[in-house]
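Only one protein chain is missing from this complex, and each of the others stays in its spot.
To keep things simple, chains are lettered A and B as they appear, and every chain counts its residues starting from 1.
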Amino acid sequence: MSARRLESGGRIDRTTPISFTWDDKSLSGFRGDTLASALMANNQRVLGRSFKYHRPRGIMSAGVEESGAIVTIGRGNRTDPNIKATMQELYDGLEARGQNAWPNVRRDIGAVSGLFSRFFSAGFYYKTFMGLPPFEWGRGTGLWMQYEKLIRKAAGMGAASREADPDCYDHAHGFCDVLVVGAGPAGLNAAVTAAEAGRDVLLVEQDFELGGDFLNQPGPEAETRRLSLIAAAEKAGVQIMTRTTAFGLYDNGTAGLLERVSDHLPAPAAHQPRQRFWTVRAGATILATGALERSVAFGNNDRPGVMTVSAARTYLNRYGILPGERIVVATNNDSAHVTSDELAMAGAQVVLADARSDVARRDRISVRSGVAPLQVLGGASVSGVKLAQHRDGAWRRAETESCDLLLVSGGWSPVVNLLSHRGAKPVWNAENACFLPGPTDEAVFAAGSAAGIWNVDACEASGIAVTKTAFGESATLPEPGGWQAPIKPLYEVRLPDTKPKAFVDPQHDVTSVDVRLAHQEGFVSVEHMKRYTTLGMATDQGKMGNIIGLALMAEALGKDIPEVGTTRFRPPYTPVAIGALAGRNVQGHFKPLRRTPLHDWKLKEGAIMTDAGLWHRPWYFARSGETITEAYIREATTVRETVGICDVSSLGKIAVQGPDAGEFLNRIYVNGFGKLAIGKARYGIMLRDDGMVMDDGTTWRLADNDFLMTTTTTNAGKVMVWLEELLQTRWPDLRVHVTSVSDQWGGAAVAGPQSRAVIADCLEGAAIISDEALPFMGVASARLKGDIPCLIARISFSGELAYEVYVPAGYGVAMMDLLWGAAEPVGGCLYGLEALGALRIEKGHVTGAELDGRMTLDDAGLGKMASSKKPFIGNVLRQRPELTRADRPQLVGIFPKDRSQAFNGGALLSVPGEDTGHGEGWVTAVTHSPALGHWIGLGYIVGGHAAWAGKPVIATDPVRKGDVEVEIVSPHMYDPKGERMYG
Amino acid sequence: MIRISCPFCGPRDHSEFSYGGDGSITYPALDAPMQEWHDAVFLRENICGVQIETWQHVNGCRMWLLVERDTMTHEIHSVRSAHPGMAAALGAEQ
């Protein structure tokens, strides 16, 4: 191939030259070029190396189906591998380079693998690399994994950067009556028709210019028509998006679009995303997605200098490039004829080799009837082509034509991919030798060449008619086809009993021999053929090769193509950057952080935060030089001795209101709430339907019909959903309303002997918090200084005299200032989750570590809470036999035998000397107990404290720490009688 | 994207909703026999085709809905409030 840019013609802007590099060589093109057209204009032939055999590859097409010119662009953290040069707009400074080759695509050492290609047939890797050659001796995976290392290095295409992607991506949403995909002759007409009928229309085009096939036509007529349609579309209010691919159709009229906002620029402008991922909900979708020209399988059909006929037309008319000087155009259909004429007019010497017989003479062209390409001559470029003639039921050798470019048209395949996403099976049309869009009940319609209509005028008419039928109006749909002479189906040319290197899927190096071998080995279903040979699994998803593969399999089976079937196309139509799918929901916006009203206040006070679900909660408040252990021990000690303050705002808070609220709570909690006095709180446990513990927390009765329920932080959302479900679906007769008020209240636990004094200091009137006025489990509403309304409940998680104080969220900071202002002077502290954990472990209070969704009330030692006077959720199924066995694990406390030792949460509890099996139990949580002066833990062990008291037990943690001998004690390890909280 | 017409909010993406489960289950009384509870909690018709199921408009009006949906095609045939009183008030077919 010796391509050259013509002096004039094409749609490129010759006044704006653009410089770019190819394998570090500076080249130039023009605005309006793709990387492929610019490389072609610079007569660059070998642009890629194939996947398996490292065969040299050049430009094969001018579009999304490209299987040869696949390159890497960009540098560093903006490296983009596997870019189809045919789809990449040229921009100033674009850096492109070859991939899957060393040292470069022109001279690639990897090409030696081609010498062994006879062994690398389809699926050969399933037959070896298991053990020691030649007979695969051995066991296990050791040898395979050695082979695998080499295979993985050789496989893959381009190399991705390991650095974080510096660009950002947007998500956007759209709604329209009609989504038109493709802005060619059919799509433009469809959009205009729909918009003029008053519909809200979105027209998307993957190209950077509108027009589709109009852009490939020479002369002013097509351009005039194109411009007038665009003008009409704009006038009618069509919303037009270029550089936008509808990559997938989803349920209920939803489409996924990818808008390439700045891929045609050196880098996105500061305000711009690189790409934008659109979710569009359309009332109807019109697919004017065009058709792709396919090749034919014959010897060396993958050589640089072999491309589709329509690609040559595009390069000639759109980019002003004569892609070859001596051109053989091989076709089996009419579509190639006009291109032949145009190439000849542009100065090329053209031989038209038409596989059909009796093809009429054409001016300037040497026409050969009844011949087809058999074998391409040349290596890194085409030097000629051996032709074949079909006689007596077989192909026979014919003459050789010398040429520098071979153009092939094996027919056209309508782009049915998007309908295939919807599960609509394409239907074979024998007359036109192609699959047409299959029937669907959904409001998705195909128009133009996507519906198998070949000539431009009919495509325009199709766009109009299909749109009308989409609205339920009557219209005459043009029939598929439109060529003067019928196509002669042609998928493969080879002499009998030969095995040429004829590529069916050039990107994956799948040859016709591979397809036949798949047949020979029984991989006859199309999906088996696809998976065994990898045909159609490359980055083009078989846009060019699938039908040839089907045809070869059909021939081998002696069936027709439709009997063989088709594989289903999967979204996306063209590959989509994962960054675009993630959009802005990355880094800090990934699962957005929840902050309590006291978040910033705590940070100001030195909180070291830790993840608690989606929240950040204080882990500990380190004073200078303290380790986390020192900090939490100090904090817990301070709570036991003086007072500590802890943010509890993240607890779930649900207002349960209505005349039947008491009854409702009775049903969802294991213990009774109906008779809870106003101004009292009660600890409650709720079970799931299956009888396992779901959540716990205190619920406060504020008024006759008004309860405030608290839940754990983790389960706040789940419990709310659960209550809503029960009220709306199971017990609609209950007059109860639930409202999440989690975010409406900010809360602090104030715990320790001095807590009453601290709070009293902050109140407008201290009397309300006296022991008489507010006894244990009492609830009162009061005013903090500054007339801040608050709720105070005397409840204790730490086991100390303690209160929870809630204020409307906006007063949170004011409350903390007050409380801390009172607590700090008396030697109080702020405490975090680590100290909270220490305090509750000492007391044997359970949290999520103990209530992990697999434990019953009895397991957790809470069985006595269950009311026998009323039914409640989970009460029936919790009594199933396995759940009431005496040998179930039960909650226990754990001390190290040698009190100076520590042990770990997650350790297993086991009998000494037994080092296999699941053990007798496990440790759920540990802490250094400031009160007891040594490490303690909570855990579960079969039979509980009673079964193991005084017996040796090992806490075994082989993955971290090893064994520690422990004692099983009651879970109530500190103040077992609970006297302190009454203080 | 499935589009669900919430009777309170209008058509919305299914990502605003959360799927509950089989909407044909009638949960037994709280003190019903164990077998009844077992069957309601653990057994499913698992229909391939049109089924009644519950969804909650969790990022919308928070209402639980009864949705008639084809589990093969995802086509939705009807949506009504799961709360019979609400459904009646909205005039949905019962």
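FYI, a contact is a pair of C-beta atoms (placed from the backbone, for glycine too) under 8 Å apart; a residue touches a chain by one contact, two chains touch by 3 or more.
Operating definition for what follows: contacts and distances are computed from a predicted model.
One chain of the assembly is not displayed; among "Ubiquinol-cytochrome c reductase iron-sulfur subunit", "Spermidine/putrescine import ATP-binding protein PotA", "ABC transporter permease" or "Sarcosine oxidase subunit beta", its UniProt protein name is "Sarcosine oxidase subunit beta". Taking the complete complex into account, the chain left out of view touches A, B.
Screening A:153, A:361 or A:977 for touch with the missing chain picks out A:153.
Per the touch definition above, the residue from A:31, A:362, A:488 or A:531 contacting the chain not shown is A:531. Contact with the omitted chain, checked across A:16, A:228, A:357 or A:520, is made by A:520. For the chain missing from the display, the contacting residue among A:66, A:89, A:165 or A:259 is A:165, taking the whole complex into account. Taking the whole complex into account, chain B touches the unshown chain at residues 1-2, 13-15, 18-19, 21-22, 34-35, 38-39, 41-48, 51, 53, 55, 71-74.
Criterion: only the chains that are shown with their structure count from here on.
Averaging C-alpha coordinates per chain places the centre of chain A 27 Å away from that of chain B. Across the complex, chain B meets chain A through its residues 1-3, 13, 18, 20, 23, 27, 29-34, 37-38, 40-42, 54, 56, 58, 62-64, 74-76, 81-86. The part of chain A that touches chain B in the complex is made up of residues 250-254, 279, 281, 667, 689-690, 721, 724-725, 727-730, 732, 871-873, 875-877, 879-880.
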